[in-house]
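Note that one protein chain of the assembly has been removed; the remaining protein chains are unaltered in position.
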Amino acid sequence: MADVPAVLEARRREHDERERRGVGVGVRALGPKNLLAYLALGAVAVYCLTPIYWLALSATKNNTDLFSSFGLWFAHFNLWQNLRDTLTHSDGVYIRWIGNTALYAGVGAFAGTLISVMAGYALAKYRFVGRGLIFTLVLGAVLVPQTTLALPTYLLMSKVSLTNTYWAVLLPSLLNPVGVYLARVYATAGVPDDLIDAARVDGAGEFRIFTRVALPLLRPGMVTIFLFQFVAIWNNFFLPLVVLSDPNLFPINLGLATWNFDPASHELLYNLIVTGAFLSVLPLIAMFLVLQRYWRAGLAFGSVTG
Amino acid sequence: MRNWRHRASLCLALFLGVASVLSACSGGGASSGGVVQLTFWSFNQQITEQADLFNKSHPNIHVTALKQPSGPNQYYPKVLTAVKAGNAPDVALIEYQYIPTMVSNAALVDVSKYGANGVKDQFVDSAWAQVTQGRAVYGYPQDTGPMGFFYNSATFKKAGITHPPATWDEFAQDAVKIHALGPNYYITAFPPQSTGWFQGLMWQAGATWFSVDTAANAWKVSVNDATSKKVASYWQALVDKGLVSTVADFSNDWNAALNKGTIASWISAVWGQGVITGSAADTKGQWTAAPIPQWTAGAKTSAMWGGSAISVIAGTKHPQEANEFAQWYLTNSGSLSIGVKEIGWFPSNKTAQQSSDVNAPQAFYGNQVVDTVFEQAEIPTTWTWPPNLTAVNQFMGDDVNAAVANKTPIVDALDKLQGQIVQDMKSNGINVAGG
Partner (left out) sequence: MKTKTAPVAVDVARPRPGPLALLAGARRGRRKLGRRVVPYVFSLPFLTLFAAFFFLPFAYAISQSVFKQQRSGLGLGPPTTIFVGLDNYAKALRDPQFWDGIKRVLLFGAVQIPVMMLVALALALLMDSAVIRFRRFFRLAFFIPYAVPGVIAGIMWGFFYSPSFSPIRQLATTTGLPAPDFLGPGLVLWSIANIATWEFTGYNMVIFFSALQAIPQEIYEAGRLDGLNEVGIALRLKLPMILPALVLGLLFSLIGTLQLFNEPLILTRLSGSITSHYTPNIYAYNVAFVDTDYYYGGAIAVILGLVTFAFSFGFLRLTRRQSGV
């Protein structure tokens, strides 16, 4: 069973190789025929990257230049000062926000992924009473807007004194119906029944089968679920807005929004907002880069008709 | 239904039992070791310094000050929701205009039973009137917001204007001169979403949007009376001719324009001086404060925009201690000094008002003693705030915004607003006279 990761590794290498070679109905080199395609993709890439470029550039400007210099080129280079100001403003609260966001998104996505995969695996691999019901619940939860629930969640949470604590953001973030849905798809497709049966015959317990057989096979899928949940928590604005009142518990986006909206603070924080926004995007990009070979494989899983 | 709800929350309590035990360790508990724990909410960062000062001299009470975002539609909803949820702060800053709304949601503690009237004499009468309702006292007055006129004298001079407009007629003439400097130059902005600001202008003109008909025990709403329509038409003319900008106040563009000197003035309250210092940092030394332009030459009529009280919030487990802190906050010289010097209060406390902090010349305003300009303002006392201000402001923001965006008459927006407010009050069971 120790071979399973190796098999996955081989599969991934094959996938990468195929992609690099560009096997498809491919034309193998640059030519006039696909020049248009490159132009189209290039144009969209410019569209996608220009705001990021603007953000990076603006992080190097002071407030006056932000207002007055041309937005798509450098002015007086003020990046180091901006970084210092961003990280030290209000007793360095921005650093806390980074830590909080990492905690909410990191712990939330990690635990949430495990919970989703356990449920998805159960739905895919066991026949049991209530299975259909659970699956319907999952679908229902996917389809009902989450913002609908933030306010009642808040009111209920305050009855058990959970508001304005880390738990207030962390616990609801663990619920990820889409993750269960995906995990079920991945488990159905990626964990063969005869493999499980064989393990049973071998005397392995159900938990052991889950941890030693299913989890390694589900790894690319789990990375995908993890990433999507990570981004979703990182993105979540409404829930922290409602349940938190202590700025020391805020995630980055809520913190930056309060800097953006605060007429009573008597100072212009645009350079800090821009620098803070730029900094907050970097870890996500880094993570996508590091984990990309995993989630690509995960995305392909189950999205093809059989 | 009650029963059901109870059971629902019990279920949640069970589900989250472990978590809440854990959270009790990390969050601020009610009291530990005989020290009473209090929470205090306000808009300003500096409140932590004031709380530290209090905590040093009060070993039995510990106040945790939490700065809250002051953005539109964020702070009061948050306080009200927290009250409903039963986890509100013990003490909070409440602007005067929201006191009736808070009271109508049973969100404030009447501090007269904790000896509030004992310190009444330390506060300016007009400010004390803002926190009382009949015999009840709903907090202590922190600062007031008399309105005045801040202008960029450099831009005014460039346009050939030597003195600030004394009347609204002069203001309209100056508007033409300033716009002549260039298509991006405006005498000021008419921010259509800024409800408190526009209400202040109505108040200054002598309108009384809300008043109580005591005989009928009902509200009289006159949002679209002749005076209000006069004010609306005045600004309509300036907007139509393109003489005023219509960017939102406090927005990116507004700040940028103040900083460049292309929006040349701001009709604002006394607390606005600190905002300009931040927004228009590059124009240091160019700004001057003057009385607000008048409808009748020679008058000194102004109005209030903002101004806040420090109130004890309903649901607190320690009203006595909360009251002690609120009272200390606005009577202790150390706390007042931080408030005046660092936060920029125009204090309601008489002693603080006489202090050198308030009457100091300011380099940003060309060494003008800004506060004295506001001390002479006469403010009509007939204006009353309604118990449904959040709804009023939401309607008003939508209606005036829509009028400016779609170029429809602002006076029509006032007619619409009148109907919406009366309808909202009635549907809530509030008596409305003659409606």
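Lettered A and B in written order, each chain numbered from 1.
Everything below uses one rule, namely that a contact is a pair of C-beta atoms (placed from the backbone, for glycine too) under 8 Å apart; a residue touches a chain by one contact, two chains touch by 3 or more.
This one's a predicted model, so the numbers in the text were calculated from it and none came from an experiment.
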Item to complete: Taking the whole complex into account, name the chains on display that the unshown chain touches.
Response: A, B
Discussion item. Of the residues B:Q37, B:N55, B:S104 or B:T227, I need the one that contacts the missing chain.
Written reply: B:S104
Worksheet item: Just one of A:I98, A:A122 or A:L268 touches the chain that is missing; which is it?
Response: A:A122
Worksheet entry | Sites on chain B contacted by the missing partner chain, in the whole complex | 1, 4-5, 8, 11-12, 15-16, 71-73, 77, 80-81, 84, 100, 103-106, 133, 192-193, 212, 217-219, 246-248, 250-253, 256-257, 387-388, 390-391, 394, 397-398, 401-402, 404-406, 425, 428-431
Fill in: Positions on chain A where the hidden chain makes contact
1, 3-4, 7-8, 11, 15, 18-19, 22-30, 33-34, 37-38, 40-41, 44-45, 47-49, 51-52, 54-55, 58, 66-67, 70-72, 115-116, 118-119, 121-123, 126, 128, 130-131, 134, 137, 139-149, 151-153, 155-156, 171-172, 174-175, 177, 180, 188-190, 192, 194-195, 198-203, 205-207, 210, 213, 217, 231, 234-235, 237-238, 242, 252-254, 256-257, 260-261, 273-274, 277, 280-281, 284-285, 288-289, 292, 296, 299-306
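As a working rule, only the chains that are shown with their structure count from here on.
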Worksheet entry | List of chain B residues in touch with chain A within their complex | 8-9, 12-13, 16-17, 19-20, 22-24, 26-27, 41, 43-45, 66-72, 74, 78, 81-82, 84-87, 89, 249-250, 252, 255-256, 259-260, 274-275, 277-279, 281-282, 344
Worksheet entry | Contacting residues of chain A [partner chain B, same complex] | 63-64, 67-68, 90, 151, 154-167, 171, 242, 245-247, 257-258, 261-268, 270
